[in-house]
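Down below is the structure, laid out as structure tokens.
Yeah, one chain of the complex is gone here, protein chain that is, but the others are all in their spots.
Let's turn to chain A:
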Amino acid sequence: MSAIRHETAVSTGRTARVFLYLVLVLFALFYLLPLYVMGVNSVKPLPEITGGNMMALPRAWTLEPWRAAWSSAQIGVQPTGLKPYFLNSILMVVPAVAISTIVGALNGYILTKWRFRGADWVFGLMLFSCFIPFQIVLIPMALILGKLGLAGSIPGLVLVHVVYGIGFTTLYFRNYYAAFPTELVRAAMIDGAGFFRIFWRILLPVSGPIAVVSVIWQFTNIWNDFLFGASFGGTSQPMTVALNNLVQSSTGVKEYNVHFAAAILAALPTLAVYVVAGRYFVRGLMAGSVKG
């Protein structure tokens, strides 16, 4: 969000202001409603949901649905709960985010401070790759992962997310480093500092904010990805795929309370990141969209 706060010049009357607040609060309720419904129903025993009111507070509070969602709910054929899938997601997200951010930082550094002929073309090609519909790469990706022996494995998913993530991370760091004074880099070069030394000693120390943006963006996207996880996850499916399997399973009684607890569990890491570093989250969304 814009850091510059300023007063609008527009003045509004009293009735208009009441209307403004009314609309704003109604929309706040609209956005909060599904979260409320999920939260409140995840701590109710099942009969209270099927026989009762979705909006009502629980009469008998219970944490059993949360325990079931985490460690005993039937997902696919195994009653494992979401725990192993949560671990899969972590094992996939951490290396994928780290690698794509480091590579993006180096790329951005090169594309702004070590420009060569055709650098804009290289960047343009990488940039467009951020926006392709992934359906266009699903078939060859499935074949390649099979050939490499990475199909259905965590390293395979890491590879996929790094490959389709570096376009965005490069974009972030390139736009950020473009504003960094090139004279400082030139001066360091004249003093005999090399490629990596300049990066390490001059660019990296000022890269904090954009690194946070990049990490948050990548973390959110990769954690929330479903298409790649469902296509290439195999036995190492991430959280999103497990949640979908749990909710869509057609056998047995539908345990809504467990579904809701599971949905919140799947959303918790990205929500936590959003609560802690929401400002950067928004900045990342903007940097990825407004500045091409």
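Simple rule for what comes next: a residue touches a chain if its C-beta (ideal position, glycine included) is under 8 Å from a C-beta of that chain, and two chains touch if they have at least 3 such contacts; residues count from 1.
In the analysis below, contacts and distances are computed from a predicted model.
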One chain of this complex is not shown here; going by its UniProt record, which of these names is it: "Cytochrome C biogenesis protein ResB", "Cell division protein FtsI", "Sugar ABC transporter permease" or "XRE family transcriptional regulator"?
"Sugar ABC transporter permease"
Hidden partner chain, touching residue among A:127, A:184 or A:212
A:127
For the chain left off this view, which of A:141, A:158 or A:210 is in contact with it?
A:141
Who touches the missing chain here, A:157, A:211 or A:243?
A:243
Since one chain isn't shown, list which residues of chain A touch it in the complete complex.
1-2, 4-12, 17, 20-21, 23-24, 27-28, 30-35, 37-38, 41, 49-50, 52-55, 103, 106-107, 110-111, 114, 116, 120, 122-129, 131-141, 143, 163-164, 166-167, 170, 194-196, 220, 223-227, 230-231, 240, 243-244, 247-248, 256, 259-260, 263, 266-267, 270-271, 273-275, 278, 281-282, 285-286, 289-292
